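Selected chains from the complex are presented in situ; the others are not included.
Labels for the chains are A, B and C, by order of writing; each one numbers its residues from 1.
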Amino acid sequence: MYVVKSPLADADLKTVSEALQGALVDLVDLSLVAKQVHWNVVGPRFRSVHLQLDEVVGSARTHSDTVAERASALGVPPDGRAASVASGSGIATAPAGWIKDTDAVGTMVDALGAVIVRMRERMNATGEADPVSQDIFIGIIADLEKHHWMFQAEHA
Amino acid sequence: MYVVKSPLADADLKTVSEALQGALVDLVDLSLVAKQVHWNVVGPRFRSVHLQLDEVVGSARTHSDTVAERASALGVPPDGRAASVASGSGIATAPAGWIKDTDAVGTMVDALGAVIVRMRERMNATGEADPVSQDIFIGIIADLEKHHWMFQAEHA
Amino acid sequence: MYVVKSPLADADLKTVSEALQGALVDLVDLSLVAKQVHWNVVGPRFRSVHLQLDEVVGSARTHSDTVAERASALGVPPDGRAASVASGSGIATAPAGWIKDTDAVGTMVDALGAVIVRMRERMNATGEADPVSQDIFIGIIADLEKHHWMFQAEHA
């Protein structure tokens, strides 16, 4: 059906679109995991962690929108459906039920760490093929590493 | 571990918590489906539908937060993880790839219709057990039926 | 022509749509009457009454929009045309020409009182048929009774 005349050559387009699709799935899952913990956290640091997690949710939602619209702009339809997220995400499944504040922080350190590793691979893979997409990954990493640092600092 | 002293009797609590958990899963999926169509819609009405869908996303996100926090307030941990959403949602799986604007509207008519039917059952089921939770369902239904009407009106 | 598949059974729909149409006509007329008095009031309390009336106008406009869109959402086309308002409203015709501030307050006490009586009948009539519409009437009554109290307090 519909075809956007992509400004990229075919091989470059393949590289970039795989990176964008992978990032989309990770970021949507990150927003769901952070919300899950936001609702289930308990313990003396409840309020502080509860608020901090909503900032992660906000970041993840904004970045997933940017990534999906970039894919569309290059002519590749993005896939952010629940089943695709559940099967393709790089984040380990979060535990069910109430979660102590200490464990909540640990869960987020792991989740962010896993996403950052994969996002850096995408940044390296796309620099040649499309500097515009790479620039988007760079911005996302800077933001995720800042969140990562904060949860690590609290975990010290 | 942690126990909230619920203001409801046990039987009432069981009824209400099932309704809240079901609503949570439906609403998270509604937000994902609406985003999916927001990114993949094509055709002459692209811009209009693209914007309209983000209003559905906003509604669904707000309502899912209300529902999950109501569950927590009653002492029941909510579950909004990707796999739970993928398996428990009452919405049919959205198609992959580009979607014509006419089909996009139809998809949303169906998705909203399915959620509304289930949400009305929840409204009826919880009136006795907890009028506070019922009131939340009433507000959600009023909003979803308004979105539903608008997509139906466009589908005429 | 166009048909919305209403979520209500036929008998319920008849009850609810009559209530909504009646409310629409009352509320549009309330906004016109309040504006009429806003422009024609004279006397030492001019400024205070002039400003207070614009708050009634704002309430009436907002509620009429809610009621009309609820009718559409249930598949019933609302009718807010001038002639329908002139013939169907439950408010007595306001006097022509300048109106003393004391009489202006009395006019509003009467107008609001007439609308409230009819609106409470609609609230009672629709509870069984459609709790969602009833909830809208409840909210409107709470607001109108607050305006009513204020004009009565000034009339003491």
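In this text, a contact is a pair of C-beta atoms (placed from the backbone, for glycine too) under 8 Å apart; a residue touches a chain by one contact, two chains touch by 3 or more.
As the structure is a computational prediction, the values presented were derived from the model and not from experiment.
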### Message
Of the identical chains, 3 are shown. What's the total across the complete complex as given in this file?
### Response
12
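Basically, only the chains that are shown with their structure count from here on.
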### Query
Should the pattern of chain-chain touching be classed as line, ring, star, complete or other?
line
### Summary
Taking shared numbers over all numbers used, above half giving same and below half different, the subunit A and subunit B interface sides are same
### Query
Based on the averaged CA atom positions, which chain is farthest from subunit A?
C
### Query
Taking each chain's centre as its mean C-alpha position, how far apart are subunit A and subunit C in Å?
50
### Summary
dist(centroid_CA(subunit A), centroid_CA(subunit B)) in Å evaluates to 23
#### Entry: subunit B to subunit C touching residues, read off their complex
116, 120, 123, 135, 138-139, 141-142, 145-146, 148-149, 152-153, 156
### Message
Quick check: in the complex, which residue numbers of subunit B touch subunit A?
### Response
1-2, 28-29, 32-33, 35-36, 39-40, 42, 65, 68-69, 71-72, 77-83, 85-86, 89, 93-94, 96-98, 100
## Note on the structure
Listed in rising order, subunit C residues that touch subunit B in their complex are 1-2, 4-5, 7, 69-70, 72-74, 131-132, 135-136
